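As you look at this complex, bear in mind that one protein chain is not there, while each of the others sits in place.
Chain IDs A, B and C follow the sequence of writing; residue 1 opens each chain.
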């Protein structure tokens, strides 16, 4: 009766490694417009197939097709385009600053700008975001002062976080952006708690949180979905599947066997799988989930399928573990390019305008950087005097003593 | 655009509370035999509906119907019946011992005997079990000396665990029963690790683990399923959904929105939902999953739908939070009764034999208890001299010093 | 003033705060309808409603994680971890998040969270219902750690903890819930009602965090204790005839160094006792502080009486527990030279 065959251990491995030619032929890219858009009060179980399909709004000619068209006016789309372009320009500049030794660390979001910007646009301004470290696009979309972002990275006298955090670990209650943690996944149940608080108070604000596909393996992912399901939290739980977690491809996070959107199913939550490089699709999915949440119908898990175009961070060299030009081959392209093409296609934008905007934003970033650097940088550590503050609301005796010992 | 309606907080509540009449009319009990039995190499996604149906083999007349018939001979079934009856007799006796103040704590598995015994029978003797605290049926089914079980509960001179563990927290490497933890859920990823070790070695042994539906909310549940999925661990991951976690009904664990078997789907694993009070169905499901695991096809999640007939433990009084006679109303009955009826129905058992066996087992348990009590009990704490051992393999200086201080 | 046991006093604190502040929420495993496995939240759901006091899934990290998010919204959650032994799954959310959010956000966010949890042995709970993990929190900058030893303090300290704007780990000595246990497990259980500190004011009052109490004044040596060990130390003093000054720390972090130093400067001798395992227990910190602050007053080494360095062994609870005999021995050793 017993099968006496030998067992063997399966270790997932990506198809290509450095030196190999990029090949995404096994990525199924369904045509845009094919996925139905259910009512927001659809039962999660009835829409389980959405977790395996791919919501796409822009077709190969960057035209809007299908029921997920969020019906946005050109002005709104241009705002989204600008925010994505500004995010990329900011990233490029800060990356360079790190390479020049001006800041200690940086994380780019290149190629993933839509995953932040489009969601920010679909939310209300007073909805609360619990981001991971790759959602700088949220702050930019919400108009947070770039100077403050930079000063945070420079840890200078104007750094709102007083030099206490690694660059990019922003925090802004005012802009609805929760303080970023270095520990993966912790923000997810926190977002659920925030959303439950809003529901408890009978308010109408909702929350959204972002996590990488790699970090979905953390326990906090499970806790968030469990609590969201049990208490019907008004929250958007977004998985940014950029296919890489530092050097580990998505198979190591479970992506060989299923999609990340499908994780929703086990909690009785809707799971939407979305082309994360399609600004309109991301917007539409977030909008659907936000409406559902506001109607007291609970949480939605959204997988945004994208590709991490650059290294994990400035501490990383992706050419050590994947073909170096893989991004170029990513079949779903670049979110900025695609939105630009769409706008041009409908006559709401021109190449010239685009180039002009590009230059304007580059100049803005450069100018802001000059301002930030004029204020100072890490080396000066100019908020050092506050180092002993904020451990507690009031400084206990032992910290007062230590502060004295430190000569402050 | 924004729905300005007020949010509200949903707190799940069971339909009945003390004083209410038990009512399981919302429990869907499909007829036995209706669920198809897929090939063991079926793709998890293709068999997702199994997570929402209910595998049942014994019909209302206790006849075997349908494709999940495990085709067991009467001898095997009588062995299963005996193990379940012995488990119940043992539970009753030890419960009484606790009430008499002879042991400090006890946990019964009444009504859930099939969830342990049938799985034990479906596994090979050298497969490894990672139980929670309600799987005493495994040890009994595998023929572990009941005297040793009792001596563990009495913490006496023969206690294999030398008085170090709360009663019922058994451990037996020899019988393939991993040391029970008081911390919920920890055994789940451990079972996966054990299974991976077997696969790594190219052996053919598989693992099984048990968790309560309440404890599925722990992070370790998620870790286990993630690791099992990624590396295709040969393991059975069993959720005993007995509908209660101390005073919390299964809705607090997420049972309002979906089934526990459905949690498999998000990991790309097969999820089987099974009538946990149907010995044959439990056996058949475990057998299917074991075959699949041995064929290098990875893990299966099995929800055994049952009902916790008694209090959570001797520290609990369920009449404070649920109708006291709810078990009587449980539509899927009692696993012992049902298997007995089946055996009688096919002419392989009689009422008389049953009564005789009942008496024999009661006598056996009584006799064993006498033996155990003759050896001693907690009060004597007779392995005290070993108290400082086994913290480490070799006793470090500080423990030697403490042992001296303690006057040993 | 009504006599209350510690459970009633804690219940009264929660009731008072639920009534006073709509931002206070109480939740945890089995705390809702059932009222908690130790009955501390008994009746609160019925009185204040299901959204104010409710059950949670069995996921300690989820409980604390959600509570942190609620804090960011402006609520003041009070959560229960059913046994301190089960706080470890939430350790990351406590250490990396609750403790650090004020600091890392430069005050932009803070976490006025109270985590109640029963700790300590003495109920034959075995190794996973008996632990004393306080030192795992006193090492974490950003959280406060509080342990009451009697009903009056329990209520006043719990209200202070809830009103505090920083995360507080509130450890409840479960062996004291129903009576002032002095370690004499062989004697009949005493009810709280005979103890003066069971007189608990109704309504709102506070016992400040960070302030110790002299539980028994004395001249011979200073004994630093908290929770159950306060009663054990008093018993040891009475029984040994050694005139110990027993200090009930009440708050471990920030610890009341003034009261400690004042006493040790007076007595010149010091014993530290706790139920937690010895090595790297909070007693180590107390020893370090006392020898540093009072070195020239010390006439003998500071001794520690503590749980042995092992998991709490079920059957040998009373051999593990640092009872009055061992504490008295410790006192004698400190008095030796």
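A few comments on the model shown:
The working rule: a contact is a pair of C-beta atoms (placed from the backbone, for glycine too) under 8 Å apart; a residue touches a chain by one contact, two chains touch by 3 or more.
Please read all numbers here as calculations on a predicted model, not as lab measurements.
For the chain excluded from display, the touched partners among the shown chains of the whole complex are A, B, C. Of the candidate positions B:172, B:243, B:277 or B:300, contact with the hidden chain is made by B:172. Screening A:62, A:114, A:230 or A:253 for touch with the missing chain picks out A:253. The chain not shown here is touched by just one of B:14, B:219 or B:335, and that residue is B:219.
In the complete complex, the residue from C:273, C:310 or C:328 that touches the missing chain is C:310.
Residues of chain A that touch the chain left out of the display are 9, 11, 13, 17, 104-105, 155, 159, 163-167, 169, 181-185, 214-215, 217-220, 245-248, 252-254, 315-316, 320-321, 378, 381, 383-384, 387-388, 391, 398-399, 402, 406.
With the whole complex as reference, residues 128, 130, 160-162, 164-165, 169, 171-173, 178-179, 181-183, 186, 188-198, 200-201, 207, 219-220, 222-224, 226-227, 230, 386, 389-393, 396-398 of chain B touch the missing chain.
Summarising the interface, chain C meets the missing chain with residues 61, 85, 88-89, 91-92, 95-96, 99-100, 103-104, 127-128, 135-136, 138-139, 141-142, 253, 276-277, 279-285, 287-288, 291-292, 295, 298, 300-304, 309-311, 313.
Just so we're on the same page, only the chains that are shown with their structure count from here on.
Between chain B and chain C, the centres computed from C-alpha atoms are 36 Å apart. Along chain B, residues 9, 11, 217-220, 252-254 each make contact with two or more other chains. Along chain C, residues 51, 56-57, 59, 61-62, 89 each make contact with two or more other chains.
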